[in-house]
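Here the complex is missing one protein chain, while the rest keep their positions.
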Amino acid sequence: MEFPQSFRDHLLRSSGLTVFLLLWELAPRLEWIDPDFLPAFSTVMVEVCELFQEGALQIHLLVSIWRGVTGLLLALALGLPLGLVLGRYYRDLAETINPLLRVLSQVNPFTLLPVFILFFGIGETAKVAVVAWVCLWPVLFYTITASREVPLILVKTAVSMGASSEEMLLKVIVPAALPTIFVGIRIAACLTFYILVAAEMLGAGAGLGWLVHNSAMNYQIPRIYAGAAFIILLGFLLSRFLRYLERGLFPWQFEAMFQLSGEPAQLAWRPRKAASIAFACTVLVALVIGGFQVDKINRASAQGGHTGHHGHQTMAEDAPGGPAAGGHGSMHHGGTSVPSKGRGSDLDMSDMTMEEEH
Amino acid sequence: MKSLIVKRIIAVGIALSAWELLPRLGIIDPLFIPPLSQVVVTINGLLESGELPTHTLISLQRAFSGLTAAVLVGIPLGLLLGGWFPRLQQGVEPLMELFAQANPVILAHIIIFFLGIGEGAKIFIIGWLCIWPITFSTIAGIRDVEAQLVKAARSFGLGRGSLFFRIVLPAAAPAIFTGLRLSAGYAFIMLIASEMMGASSGLGWLVVQSQESYHVQRIFAGAVVITALAVITDLLLKLLERRTVIWTNTGELDICDTHEPKRVNLYQEEAP
Partner (left out) sequence: MGTVADNYKDAASADAKIVVRDINWVFHLKRTRTEPARDFIALEDINLEVKKGEFLVLVGPSGCGKSTLLDILAGLAHPTSGAVYIDGKQVSGPALDRGIVLQGYALFPWRTVRQNVEFGLEIKKVPKGERKAISDRFIKLVGLDGFADRFPHELSGGMKQRVAIARALAYDPDILLMDEPFAAVDAQTRENLQDELLRIWEETKKTIVFVTHSIEEAAFLGDRVAVLTANPGTLREIVKIDLPRPRTNSDIRSSAEFGWVRHKIWELLQNHQPEVRGAIDSRPVADAISPSAEL
């Protein structure tokens, strides 16, 4: 990913996109493609603004974000410590169970979704669990690799100064492993987003994926594109942002050989301790509150939104063009969902398995 | 080395036994995770009834067609953009990145209007999904071919075409293979998702049907088969990669195992 400096470069890099958008605008207007099926770019943008005004966009966005972040944090809470321990202190064990882990990581998350739904009900738990599952593997694998490959000379230097094993862990191993771990987190985040949207189409009452799906069911075509465009843009921005963050936090990863040229080049960002703690607390509080909100929205959608699904049923019957997934009728059982897992600061896995929905 | 394989086999054995025993003993709710034997029996049943082979073939066919289409379009595209038209590549890259974000299930809702819900639509969606990792890694592979290598080849007087096929392409091959493996993985994951949503056949559909009828064993049976397929595909591709791209194998130096005198082992240091 380059950051070109000159204006000409910018122009060049945006040329493809510009051409595409132009085509998107013209093709429906000039009737090259049926505008009912492919509304012009401007129409879609108007629809996005409308959604924004309605508040629908924000709500669904927040729901999706909540699910994604919660799932990711769960995966981190499990994967990071496990990965560090396996990579550093139980290497043989890690080698032995490696094939098992690899196979587990290839279990299709969408096959897990029905299992979780049958077990946890249609509430948030199932979706967050799927997200957590998907995130866990990249985080775990990258953490194991990262903690295993801390450069020997760094360890040696710290040992020679008589560092205790605690100090070694906190002051050397974790910081040294952090850049690679971050790559795992980045991959997990992008994967999450991808899969979450799909999962929301399969079994949810709210969220960006649901928005697109629901619009399709109700034949609100500009809305489909609006939702889709928004999702795509969001995913793109997320991936860009994470790479940007990576570059700022760990700049030494990206320079092969650096000679001092007078100008201070990319310094590594170091957030102040107080600020990061405050940030972390805010995030946790937001998640807890968000959990309750999302649960409310989901229930409201499940009960009040029956029209949506009724619409779907008729669709399946008279419009042969609509996706005829027989499964959708069943995604709904009883509307009561499992209370969301927004309690406590550390949402741990043991909570998940206990709740049952019958 | 040998002891590692033995240990791994034991680990697998323990895992499988746990899968069998824990649900049976009620430690894990058997309605959540059925014991291994039940799943195996279900798989067997599905095999015999012919459902499993049928749906597996259907899914594989879709995945394979999509992947092939992606490879046939993506690799040449990547080669062209990476090797011949770098300016074009720069212009198109942001657009491609955006396209790569387009989730197949999102696309499905849009493609419906143009291609309906038939096989064509599915293959298109899978193909779309796979094409981007392949193209990107092809471009990256070509870009990263060491300039030195090209220089050295040029000094032999190789023409552009020859240079391309005999030097650049093999040098970019490892990266291309990685992209291929990545797409295959994604393809399979998303295929199941799309089959769960808008299909009346295929393994994904089978799983979703089982969910309707609360048939947990069937869901697991389907999940196991799907996972097995994914694992096998990945292994096959790795094998293929190793056969064609052998020079990237770092190889093992098994010259000697040293038992050194006791080193201070406060921390698990790696032997160099």
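To keep things simple, chains are lettered A and B as they appear, and every chain counts its residues starting from 1.
Just so we're on the same page, a residue touches a chain if its C-beta (ideal position, glycine included) is under 8 Å from a C-beta of that chain, and two chains touch if they have at least 3 such contacts.
Keep in mind that this is a model prediction, so the values were computed, not measured.
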item: Per the touch definition above, residue among A:I33, A:V69, A:L112 or A:A163 touching the missing chain; value: A:A163
item: Selected residue (touches chain absent from view) among A:H10, A:K171, A:R240 or A:K296; value: A:K171
item: Contacts of chain A with the absent chain, listed as residue ranges; value: 151, 153-154, 156-163, 167, 171-172, 175-176, 178, 250-252, 255, 258-260, 264-265, 267-268
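Definition applied: only the chains that are shown with their structure count from here on.
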item: Chain A to chain B touching residues, read off their complex; value: 9, 12-17, 20, 37-38, 88-89, 91-92, 95-100, 102-103, 106-112, 114-115, 117-119, 148, 152, 155-156, 159, 165, 168, 194-195, 197-198, 201-202, 209, 212-213, 215-216, 221, 224-225, 227-228, 231-233, 235-236, 239, 321-327, 329-330, 353, 356
item: Sites on chain B touched by chain A in the complex; value: 4, 7-8, 10-12, 15, 29, 31-33, 87, 90-98, 101-110, 112-114, 116-117, 185, 188-190, 192-193, 196-200, 204-205, 207-212, 214, 216, 219-220, 222-223, 226-227, 230-231, 234, 264, 266-270, 272
